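First the structure, then my questions, so here it is.
Removed: one protein chain of the complex. Kept in place: all other protein chains.
For clarity, chains are labelled A, B and C in written order, and residue numbers in each chain start from 1.
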Amino acid sequence: MLQKIVLWTHKRTSNWQQMPDWLSSLLVILLAFLIGALFIIAIGASPLAAYGALLRAAFGSVNGFAETMIKACPLLLAGLGISLAYRAQFWNIGAEGQIYAGGVCAAIVGLYLHGLPTFAHITLTLLAGMIGGALLGFFPALFKVRLGVNEMITTLMLNYVVIQVVAYLLHGPLRDQASGITISPQLLKSAWLPIVVERTRFHLGVLLAVGLALLIHWFIYRTVLGYQIRASGENRRAARVGGIRVNWVIIWTVLLSSALAGLAGAVEVSGVQHRLVEDFSPGYGYLAIAVALLGNLEPVRVIFSSILFAALLNGADAMQRAAAVPVPVIYVIEGVVIVLVAVSIFRRKGSL
Amino acid sequence: APATPTPAAETKKVRVALVLDGKIDDNGWNQAAYEGLKEAEAQHGVEIAYSEEIPIPDYEKALRDYASQGYDLIIAHSSIAKEAVMNTAKDYPKIAFLWTDGDETRENLAVIRPMAQEASYLAGLLAGKITKSNIVGMVGGIDIPSTHRSYAAFEMGLKEANPEAKLLVNWVGSFLDVAAGKEAALSQIEAGADVIFGNGDGQNIGVLQAAGEKNVLAIGAVRDQFNVAPNVVLTSVEWGFRKGIAEVVGDYVAGKFSGKVYEIGLAHGADLSPYHENASKIPEDVQNLIKEKRQQIIDGKLSIPDISSAQ
Amino acid sequence: MLDQIFSVVFLTGFLAATLRMATPILITALGEMIAERSGILNLGIEGIMVLGAFVGFWVSYQSGDLWQGFLWGGLAGGIIGALMGIVSVRFHANQIVTGLGIWILCQGLSSFLNRRIFGISSVRPQLPTLPAIPIPGLSKIPILGETLFNQNIIVYGTLLLIPLFIYFLRQTSWGLHLSAVGENPRAADAAGLRVEWIRFLATTFGGMMAGWGGAYLPIAFYGLYTDDLAVGRGWMAIAVVAFGRWSPLGMLAGALIFGASSALQYRLQAMNFPLPYQFLLMLPFLITLIFVVLFVRGGGGPAALAKPYIRTQSE
Partner (left out) sequence: MMSDKSPSVIVMRGITKRFGSVVANDNVFFTLQKGEIHGLLGENGAGKTTLMNILYGLHQPDSGEILINGVHSHIKSPHDAIARGIGMVHQHFMQVPTFTVIDNVILGLQPFYRPALDRRHARQRLLEIAHLYGLSIDPDAYIWQLSVGDRQRVEIIKALYRNVRILILDEPTSVLTPQESEDLFHTLRRLVENGLSVVFITHNLEEALAITDRITVLRNGKAMATLPSVHATKEELASLMVGRQVLFDIPTLDLPDVSVNEVLSVEKLSVKGDRGSLAVRTVSFSVHQGEIVGIAGVDGNGQSELIQVLAGLRAPYEGRFFIKGREMTNASPREILQAGVGYIPENLEDALIPSFSLLENAVLDTHYTPPFSRNGVLDFRNIVRHARALIQSHDVRVPDEMAKAAVLSGGNKQKFIVARALARNPQLLIAAHPTRGIDIGAEEYIRNLLLQKRKEGMAILLVSTKLDEIMSLSDRILVMERGRIMGEMLREEATIERIGMLMAGSEA
């Protein structure tokens, strides 16, 4: 029986493979929203109102777009980092922890370095975030290269460890003593990323992230180290034969990768929260994996996939308020969209 | 004061929105607020809306979204969303805001401060009197101000009632992880605890369940949790969000809203739950002691300090 | 403190908790190992566990029969596994993205069904859980007896699965085919194996085991369902597979180490161990990390893991 079903999808889908790319992608995404509509109807809400709210919230106003972009920002930065690591076949799933590490380091510099001019203070704050992220990435990279330790485990375990460290810091050393709650004091104003679009939260970090994406595109395709990252990932042995110091390259790649994730945390702290709070990343580090892969590890395409994800998250969130769609249904829609988008993008080519 | 938001005209229904960082069915913190909202709807005929699982980075967006949709009263039910609440309240001076367990008010921003320390102190007395092994356990969710306040007052009551008693403390690092709550409680029971105070949310279900299975007396929290393990749950330290939120909404509807601190103490529903079928397990004199102390607190003769910061 | 640690009560409780916490992770990890050996990395098992937990609870509750619930928990997982299989095998969709999507989808689905069926009430429906079955004689051995021979039947079953899996992988053609497909799908294809079909079946099976791993939680231990009952156990299972280097015995060790360090963590806290509790909470992950760095080296797993196989495409 099962075999029949599989054979059936085989037959059905072979025509589909001849379709132009854009058309089938569109159909697949439509299908995802149709499936979502069934759930929305099931809870007695209106799919049209819900999807209208989704689009309006994501792109319908200056503020909506700004919110989409500030959400895209950490996804983009961490996604860029993940793209680099995955190109070198280093399966970093520690971006979440690296985001937290970056956030903590940025917060410390933003809180305690007094008397700096704004530009210098912001630069140092972001730099601190990058160093924090990179530090966390360094050990899994070193263990992998020197001892052959599986990086998926080490990076995943470090996520849990770091999140507890952040919790500890917020209960103890970094806690705002004046406040009754477990948050750090506000960063000094000189460490705040400036707002770019008046009356929104659109901060400079967004532009920085987009600029970095272009830079990294150039870096991957036009520089020696970029070439070596790609070569080491695609064929380690051949890279070695060509005289590339593969281990050296992997360590640098992971440092860059985790520094970018750390930067995502720093930007979130100094651009949005202006202080360190627990849970300031609701799983950006995991979503960024999907963002990077849906962008096919191409920096410029990662810009678009991060915006797509941010729009989806923002818009879906707005469906709660505009159309009373409960959160479980929103998760179902998000999940279906992610799975089906993966299908539409990768069906022709092998991924990775 | 003129800047105080005025309730809408009689003909129009008052619209109240609630923003939660967790789910409405989390068995604790968020569910209590949701139930408060429902109660307000039932009692005061307001129109309600809510958003669940709003992570901290999106909190402000959600608040602003409701504000721009013209909601009259917007409730932020998260102590750490400080920036979000303060910024939005500042930008929408005509709209009333309520921040539960917050630490700062504005003219249009009221704060609910649950005085859980009072009931927790009474619970501590109860535990101290009733323990036979002189070992009492406390399993907390996350060590945040509200749970810490409860923990500190519980310990105070315990030590007062029974200076010999030892308090075992476990924090499970989650308000949702039932499994972790259960494991922590089991480990305390193994260590000899014969009364367990579950101080938190969803994870409390696991705590009380463990007590139920091992037949060890237990005290719940946040809401009346008797049903989780009717054989052992003596009472629960209710936080009173449910009543508190309904009360603030009622004030708003009655035009009495102001940016003040609502201290929700014993008289406002932040109380010990009834003993239900387990009253017989509590000796008469202990029941009387608690009754007495409770009255003293209500009358202002006894004040329980709010120790809400973790060391 | 030391005398506390070496007391009989402590050791018995500690060992029993270790096994109890290792079991659902191990069940899930065994299934994931099968999927991964075929070359499919299913990152969605965290979500599948949640769904399995819900369906397991729901069916048990409706039917009053824990075994029916357990069965259906696995079947629900199998259906999602099959979905993962079709999407990643047939459509060559990126497995990591698909897995993350399935994770979110299942979380939503379980929570959606839970609210539809049980509503939002202050009284959680509860079930009696599977009883422990003491094995006569053996369960009387001090410490170990209570731990090993006084558990519920699923724990025994999972332990029995270990030799079964070893036999399956080493001594059967199915095991051989499975590994061939994950190591070198082109060679397997050239040998006449149906690569796609085998991968599909393996992923479905992996989903089913994850469903069972999830169903274990309400049925064998908690007697109720909440959305977060399974939190993190699916991710841990993925780590355990790599920890055990895709071998059942290694995975048993990995699951036990994690279970033991969790059990230890709770007990250290209960002894009022003088360390901020956050550091005790990170202990299980830290200990796992240390074990990996010290003892588990090399071996990146099946060569074709997470790589879609497309016959006409030269690599």
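Basically, a contact is a pair of C-beta atoms (placed from the backbone, for glycine too) under 8 Å apart; a residue touches a chain by one contact, two chains touch by 3 or more.
A quick note: this is a predicted structure, and the numbers were derived from the prediction, not measured.
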Contacts of the unshown chain among the visible ones are A, C
Of A:158, A:244, A:276 or A:291, the residue that touches the missing chain is A:244
Out of C:135, C:160 or C:191, the sole contact with the unshown chain comes from C:191
Provide the residue numbers of subunit A that touch the chain removed from this figure. 222-225, 227-228, 230-231, 234-235, 237-245
Applying the definition given at the start, please give the residues of subunit C touching the unseen chain. 171-174, 176-177, 179-180, 183-184, 186-194, 303, 311-312, 314-315
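The definition used in the following text is that only the chains that are shown with their structure count from here on.
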Hey, how far is the Cα centre of subunit A from the one of subunit B, in Å? 35
Residue numbers in subunit A touching two or more further chains are 164, 167, 171-172, 326-327
When you check subunit C against every other chain, which residues touch at least two of them? 111, 114-115, 278, 281
Could you pull out which subunit B residues touch subunit C in their complex? 23-27, 31, 34-35, 137, 143, 168-174, 176-180, 182-184, 186-188, 190-191, 193, 202, 205-206, 209, 223-224, 227-228
Spell out the part of subunit A that touches subunit C in their complex, as residue ranges. 2-3, 6, 9-10, 13, 39, 42-43, 143, 147-150, 152-154, 156-158, 160-161, 164-165, 167-168, 171-172, 286-287, 289-290, 293-294, 326-339, 341-343, 345-352
Can you list the residues on subunit B that touch subunit A in the complex? 17, 21, 23, 49-58, 60-62, 65-66, 69, 79-80, 82-83, 101-104, 142-145, 173, 308-311
